[in-house]
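The complex appears here without one of its protein chains, the remainder shown in place.
Per-chain numbering from 1; labels A and B assigned in written order.
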Amino acid sequence: MNNALFESLLRLGDNTLVIGHRVSEWCGVAPVLEEDIALANMALDLIGQTQMWLGLAADVEGEGRSADDLAMLRDVWDFRNVLLVEQPNGDFGQTIMRQYLFDQFHLLQLQHLTQSTEDRIAAIAQKAVKEVTYHVDRSRDTVVALGDGTEESNRRMQAALTKLWPYIGEMFAADAIDLEMATAGVIPDPASLRADYDAATRVVFADAVLTPPAGDFAHGGGKTGFRHSEHLGHLLTQMQWLQRAYPGARW
Amino acid sequence: MYAQMVKSEASQEDPEKLAAFQKRIDANEKIEPKDWMPEGYRKTLIRQIGQHAHSEIVGQLPEGNWITRAPTLERKAILLAKVQDEAGHGLYLYCAAETLGVSRDELTEMLLDGRMKYSSIFNYPTLTWADMGAVGWLVDGAAIMNQVPLQRTSYGPYARAMVRICKEESFHQRQGFDIMMKMANGTPAQKQMAQDALNRIWFPALMMFGPSDKDSVHSSQSMAWKIKMNTNDELRQKFVDQTAPQAEYLGLTVPDETLAWNDEKGGYDFAEPDWSEFHDVIQGNGPCNADRLEARNRAWNDNAWVREGMMAHAAKKRAQKVAAQ
Partner (left out) sequence: MSDPRNEWPLWEVFIRGQHGLSHRHVGSLHAADAEGALKNARDVYTRRNEGLSIWVVEAAQITASSPSDKGPLYEPAESKVYRHPTFFDIPDEVGAM
């Protein structure tokens, strides 16, 4: 098995799995019906992408596991998502800020992945990039509107940005796996996406009347699996409950 | 049903106008928002469509309860898409009610402070994954039974909303039955879960149609206006006739020892649900009334700042545009 390829696919699939799950937590309790429906659409896109990424990861692994096995039967240390996406929903401001910060990265990443030398990755990216183009559109506009809206909405969006700021860096931190895959033209070097990301977010924060915190400290440990936050375990406890409680059952 | 025991309002209006109105209804003409209509017709419709809309929205909660615990990625996607549809149904129905001169926020507040009701069925808990099957199969099944005839209701916007809703509903019952088939043919624990879900949901599902209304004045007025198309008993009978063989197909037992085919009437005999329980639930004493209302209130109140923020931003943008011109 190509271990670096497998790991890279887990990183892609776990990001969409975990943030899709978080977004789905809003179903039925969003601020307004239209938003409820829009969030569900986004979660559905992300779950669909997860099925493709983890399905391919399982193929590459070649041990007979399925996308569901990977989603439902791995423990915290096997997950390869960035810490940002496992952060709790908080208020709607924190959710939509987390979404925008991820979407902007996700879009840049997918745009490069459509050119991947690995055809199966390019094919998935071509489908996903259309979906995520809309995700960014929507989360960006919402961040701007709420940042610019009332005193209270501005205060909440600023709090969300300040809280999530230290989780941005991990998305761009390249390790040996990234570099091996980037050299082979399979994925982009994440560090190479940073300049475009900063340029895009700078405009959005300005339009949203938000002040990016000083400093560039970044938490890490999610995408390597070395040290997730405590939140991921609770998420998995819910998500994996049935598969764990009734091993081998078919649903 | 999604709108249960809706009281109709009598109309004290010009008898000539009333007669002309009734003639239009009898001729199956659609009544449209700007047409003359009796005050009673308008008020009854607001009550009925509003209650129907509230049921869709509160109905998201018991199924939403399992989205984060769905057993596979595909099941999660299907359930999420299904519950999302219910949000859409609420949205379409609120819009239909708005054509009668009431705003969505007004209706929402009447739900939140208890002035308006929603269907009794959503005050029952969903305890296992099999409940996702039983709810889709039985609750959506019962809803469809009521909604299909409502596509022909006399009020245009309501009828059009029902057409759209019925189109979307078609997969809801099927996905529920599909879950039930998997469970009923699964491990012994899964089969037990499926039977347990049927045991708990059968009678509450029968209650959805409401108590017998063959002698109710409210019902006969609503039926004359074609905003109610069948009596509660007719629909309940139809539901049992359709569902009992399906339960048999699943190898599950309907929790009613008296359930038996009656050749003479060409339908099943079956036991009535416990109507005192129904009235308790309607009065607010169902197992989940408090939780459901609390969840809706929290979603509305905690997110007021979002709705206000979006409006404030829109107003600023408009002002900038005007200033630029």
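In this section, contacts are C-beta pairs under 8 Å (C-beta built on N, C-alpha and C of every residue); 3 or more make two chains touch, one makes a residue touch a chain.
Only a predicted model underlies this, so the values are computations on that prediction, with no experimental measurement involved.
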Q) For the full complex, which residue in A:32, A:56, A:85 or A:193 touches the chain that was left out? A) A:32
Q) Of the residues A:15, A:41, A:81 or A:94, which one touches the chain left out of the display? A) A:41
Q: Go through chain B and note every residue touching the omitted chain.
A: 32, 34-36, 84, 88, 91-92, 95, 98, 103-105, 109, 160-161, 164, 168, 304, 307-308, 310-311, 313-314, 317-318
Q | Residues of chain A (touch criterion as defined above) contacting the omitted chain | A | 32-34, 37-38, 41, 134, 137-138, 141, 145
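Definition applied: only the chains that are shown with their structure count from here on.
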**Q.** Footprint of chain A on chain B - complex, ascending
**A.** 57, 60-61, 64, 67-77, 80-81, 83-84, 87-88, 90-91, 94, 129, 179, 182, 186-187, 189-190, 295, 298-299, 302-314, 316
Q: Flag every residue of chain A that touches chain B in the complex, lowest number first.
A: 17, 21, 24-25, 27-37, 40-41, 43-44, 47-48, 50-51, 54, 67-68, 71-72, 91-93, 142, 144-146, 148-150, 152-154, 156, 238-239, 241-243, 246, 248-251
